[in-house]
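First, the structure itself, so that you have it in front of you.
Just one protein chain is left out here, and the rest sit where they should.
For clarity, chains are labelled A and B in written order, and residue numbers in each chain start from 1.
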Amino acid sequence: MKKVYINSAVTISAQDTFESDRFLKSVKKLSGKTIVARYPNYKDYIATANLRRMAEGVKMGVTAASKALKDAKITQPDAIITGTGMGCIDDTEKFLNAIISNDEQFLTPTAFIQSTHNTVGAQIALGLQCKAYNNTYSHAALSFEWALMDAQLRLQQEEAENVLVGGYEELGKEIINYRRMMEDADGFGIQVPYSEGASFFVVSSEKTEHSVELIDMEAHSTLSTTSIQDSLKQFLAKNNVDISQIDVFVSGRNGDVFDSYYDLTAELFENITQLQYKHLSGEFYTASAFGLWTAYSMLSRQEIPEAMIFKGEIKFDNHIILIYNQFKGRDHSFILLKR
Amino acid sequence: MTELRQELKEKIIEQLNLEEFTVADIADDDALFGDGLGLDSIDALELIVMMDKDYGIQLTDPKEGKEIFKSIAVLADYITKHRSK
């Protein structure tokens, strides 16, 4: 079975991560209920004529994808695979509100045709004139993980050599506020702002000087607090990785009661550097793609940003990183990366 | 007529989100589709709704739009002749 490498990683997020190369050296403290991403100058990446119909998520997705390909020096990927939890929610809300406020009359098509979940994958393909495999996953907090797993499968099965994979989310204007309202109804909810962003990667069966190896990944729809430790142990054993070999543990902590899953997992390790990222990215269904971007950057640059420390100290010689994310005790994913 | 042409230019720029254009950039006889303004079939559907909503003109077949949306001048002529609003 072929090995799988991540050869480039790009993220547009609430932090200065797209234009700056300073890898989270100066971070913005996020507060409030929701927070928008730092939007780049899209015109550098997308023709003005094409920009006019795109909502924020599509713009972020196409832009991040374009830079990820450029960074990996790939002009035509063998597959384009995206993940998004809420899809093109902005145009969805726009069209829905037009239906409601105009009583189903005088509706125009643009918002409707831009509202399907596959719009980003489609626009990337259109821009590149890429007729290859094209797929979109929309499965809550596993949307991006499934895109990455599909890419892994294509590379392992030698169906592709270079795959463009990404996750994106846009805040929208309405449903997100209701979700926040429900979240804040009791005191145990998510403690970081809801946010948005796009993270894209080129994964490949070819190793380059910037490569980080994706050892393996796994997803579980449900896992109980009593089975989480065993599931992780089995995942590591399957990949011949001993717990002591893991240098850094990146978790998707967001301050809600389900952080207990991360605490239980962390118990398995002694003196490990525990990192978190959602206080930097905000929470959204594909925030874990931002988590993967941090892990890729840490291994390829051999740097750990101070701002990510949850427990433990900054170490300098890091080889293996484990990323674990879950959302509300559901949709668990483990990703194992190696320098 | 000049007024209607001006109004149509403004509407098209706003409705179709043509940020890079101003009213002055669009000549009355410029082709709206293809090489001119670069509009496409989705824009045609947007314009069909505008015709209905703002001028009371109902087009049932998108193909009819081809002739009518040729240029601002042609469009303004058509609206003047057929408007019910």
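The definition used in the following text is that a residue touches a chain if its C-beta (ideal position, glycine included) is under 8 Å from a C-beta of that chain, and two chains touch if they have at least 3 such contacts.
The rule is simple: contacts and distances are computed from a predicted model.
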Which protein name, taken from UniProt, belongs to the chain you can't see among "Protein-export membrane protein SecF", "Beta-ketoacyl-[acyl-carrier-protein] synthase family protein", "XdhC family protein" or "Transport permease protein"? "Beta-ketoacyl-[acyl-carrier-protein] synthase family protein"
Option touching the unshown chain, where A:D16, A:D71, A:E161 or A:E174 are the choices: A:E174
Of the residues A:I80, A:L275 or A:I323, I need the one that contacts the missing chain. A:I80
For chain A, the residues touching the chain missing from this view: 80, 85-87, 92, 95-96, 99-100, 103-105, 107-109, 112-119, 121-123, 125-126, 128-140, 142-143, 146, 150, 153, 156-157, 174-175, 178-179, 181-182, 219-223, 285, 330
Residues of chain B in contact with the chain that isn't shown? 40-42, 45, 48-49, 60-62
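The working rule: only the chains that are shown with their structure count from here on.
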Mean-CA-position distance for chain B and chain A (Å): 42
Chain A-facing residues of chain B, complex: 15-20, 38, 42, 45-46, 49, 52-53
Residues of chain A that touch chain B when the two form their complex: 48-49, 51-53, 106-110, 113
